[in-house]
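Worksheet: the structure to be examined is printed underneath.
One protein chain is absent from this view; the other protein chains keep their places.
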Amino acid sequence: MRHLLDTKTLAREDALRILDVAEDMADTQQREVKKLPTLRGKTVVNLFFEDSTRTRISFEAAAKRLSADVINFSAKGSSVSKGESLQDTAQTLQAMAADAVVIRHSASGAPRTLATSGWISAGVVNAGDGTHEHPTQALLDAFTIRKRRYGADSRGRDLTGMRVTIVGDILHSRVARSNVWLLHTLGAEVALVAPPTLVPQDVSAWPVRVGYDLDEAVGEGPDALMMLRIQLERMNASYFPNEREYSRRWGLDPERFAALPQSTMVMHPGPMNRGLEICAEAADSPRSTVLDQVTNGVSVRMAALYLLLAGERPAPGADDDAQKEDAR
Amino acid sequence: MSEALLFTGARIEGGASADILVADGVIAGVGSGLDRRGARIVDADGLLVLPGLVDLHTHLREPGYEDSETVLTGSRAAAVGGYTAVFAMPNTSPVADTAGVVEQELALGEAAGLVTVQPIGAVTVGQKGERLAELGAMAASRARVRVFSDDGSCVWDPLIMRRALEYVKAFDGVIAQHAQDPRLTAGAQMNEGTVSSELGLAGWPAVAEESIIARDVLLAEHVGSRLHVCHLSTAGSVDLIRWAKKRGVQVTAEVTPHHLLLTEDLVRGYDARFKVNPPLRRNEDVQAVREGLADGTIDIVATDHAPHPAEAKACEWQAAANGMVGLESALRVVHAAMVDTGLLEWTDVARVMSRTPAAIGQLPGHGRPIAAGEPAELTFYDPAAGGEFGVADLRGRSVNSPYLGRRLPGDVRFTVHAGRLTVADGALTEEARA
Partner (left out) sequence: MSTRTVLHDADISRALTRISHEILESNKGAQDLVILGIPTRGVTLARRLATQVAQVSGSPVPVGALDVTMYRDDLHRHPTRAPQPTDIPPGGIDGKTVVLVDDVLFSGRSIRAALDALQDIGRPAIVRLAILVDRGHRELPIRPDFVGKNLPSARDERVFVRLTEVDGTEEVAIES
């Protein structure tokens, strides 16, 4: 695997391999010595053009547990905020012999531009690009669903037959997009629920059902209900009138939480707006996977870094950085 | 005075073969048995000859953005593409919204001497859309401005648009509208549809173009004015123009070569060479604009030649500038999209790329018949040539072409402007390169 840019072009076998290796990584995290020597001598750069403490420290923990050296680069106060281009930043990293670049950027497509530009030879991991994709988030979500469902018997299994409903600002959510493609690849059925203004204008080609009614979706009793964070700034662009109405119609409030089957997992990528899209009862209940998602994030990111860096690196232009057929 | 030229054996607009004698800036004769004494003989066997191409929509970037292009470098690009006249859009710095700036642009074009550079004046001061610019002064200036546009921005305020349409009637001017509702396209990056939803790029919906066109044709009808619509890109827009013309509205429309050939699927790799405004659309839109050009609903092809420096394109999509260079490739792209598909004959190409643009822009001396006594503005093209389009085919200062690496048919072999060769054997002549 030369780069990990998206789940849209991630083949089923590759997705399962990441999830299965993540199982092994998760096991090592139970030991007293949580560190592995595997990526000793490799340099991983966290290139974060957008603020994100949580994802950045997750990647940092993952790299360090594999004994890689980590360099953190955040845009604020750096040369980038003074107008240095992506190209110049990338070439600086190349000159510093980075082996992998974990990039989070506000522009959709920036990781692909970085990976295909020829500016760097390092492997590129997309830690979130604009509203496009966040592949490691979808992978840790899939890992979490699989683990909750199959426990110690997870290895090798996909998510066939599982029904997952994603609720929130689909239009602006890279987490939603990555989850839609990956869940579908792994055989799950996906439903989306959102105010009509927050569904992309044309999702006819997406392998999903779309609805506007959260109570109806709750009534269907999905296996997993994934709540997305709503950004209140959207209110100012008239996507919905105010937070009260949003919360009343699309929030997982105590009534809706009580109406969910006991077996439904409640998921959230974080950070949560408690009381807005998700009530405290739901967030803190045993059915909530929020903290598991964080723990699993480190294991999944360890797996991604391992598969990117440990073996012999494929040549540029090989497999996954070229245009690839849909994983379906 | 330059030497006389005798072109032998060219097919007039793809039709009958004839010799053409050019002397003292005019076509001295067309046919056979012409007096060839003192003339340089140019073998044009196998070539077709069109009236010199006229581009109603070019960005020459000077004054203000000379790192992308200058009037001189843009003129070279135009000549190599077979153009003998270009209309220069006013989104320069300073904006061409006064007689002073348009006269400056005119002078730069005359100094370059390779094509007729006809300045377009801004509709509003600074193209800000708030107050009318000195349209009358620009019309009366040495630059004789007749086409006005805020291209780059839409004249969005319906009242300002109405006033502008009415005002230019005094000097037979025309407003060329860049149809884009700014509120529906804030932050837009590509066509809104299935591809944008996947790629996570903010969408530019077709309705943002169509709703402005719908409004403007009704305004033009109401006040009895001419209207020109820039770079039409959607099927719905073609339908609206068809409807408006049926009603008798005096509207004309242009389409770019890239909207005749390229679709939004090219955006998938996030290669910013394909980032343009209006954006590349669906295949259905490409088919509709081709049919519209073929049946006359769309009147002309205009390049919207938009040069940008390398760093404005070698970056993440969101940070990249909108625009493609197009002067050098235009005729070849029209050949591929419209002639090879049987939608246009060469004489139609002459109409949409020379006669009609000159008429809309009221540019005397261009788009004239290829006949004795007419000004010598000619383009000689080899339709049988062709090859991979590359950086070597570009003559402007910028290389942001979407056709690099793509096979295109045809080749411009000779361009004659004011009776002199600016391009010979496919290359700029010595004096043109000076």
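Should a chain be cited, it is by its letter among A and B, assigned in written order, with residues numbered from 1 in that chain.
Criterion: a contact is a pair of C-beta atoms (placed from the backbone, for glycine too) under 8 Å apart; a residue touches a chain by one contact, two chains touch by 3 or more.
The shown structure was predicted, so the numbers you read here are calculated from the model rather than taken from an experiment.
Peer 1: Please identify which of the visible chains the hidden chain touches across the whole complex.
Peer 2: Result for the missing chain's touching partners among shown chains: A.
Peer 1: For a quick check of understanding: of A:Asp27, A:Glu84 or A:Asp213, which residue touches the chain that isn't displayed?
Peer 2: Considering the complete complex, A:Asp27 is the one touching the chain left out.
Peer 1: If the hidden chain were put back, which of A:Ala11, A:Val70 or A:Leu307 would touch it?
Peer 2: Residue touching the absent chain, from the options given: A:Leu307.
Peer 1: Across the whole complex, list the residues on chain A that are touched by the chain not included here.
Peer 2: Answer for chain A: residues 1, 17, 20-21, 23-24, 27-28, 31-33, 35-38, 66, 155, 306-307, 310-313 touch the chain left out.
As a working rule, only the chains that are shown with their structure count from here on.
Peer 1: Please report how many Å separate the Cα centroid of chain A from that of chain B, as a whole number.
Peer 2: Taking the average C-alpha coordinate of chain A and of chain B, the gap between them is 45 Å.
Peer 1: What does chain A use to touch chain B in their complex?
Peer 2: 8, 85-87, 105-110, 112-113, 116-117, 129-133, 174, 177, 200-206, 323
Peer 1: In the complex, go through chain B and note every residue touching chain A.
Peer 2: It is residues 189, 192-194, 196-203, 205, 268-270, 272, 311, 314-319 of chain B that touch chain A.
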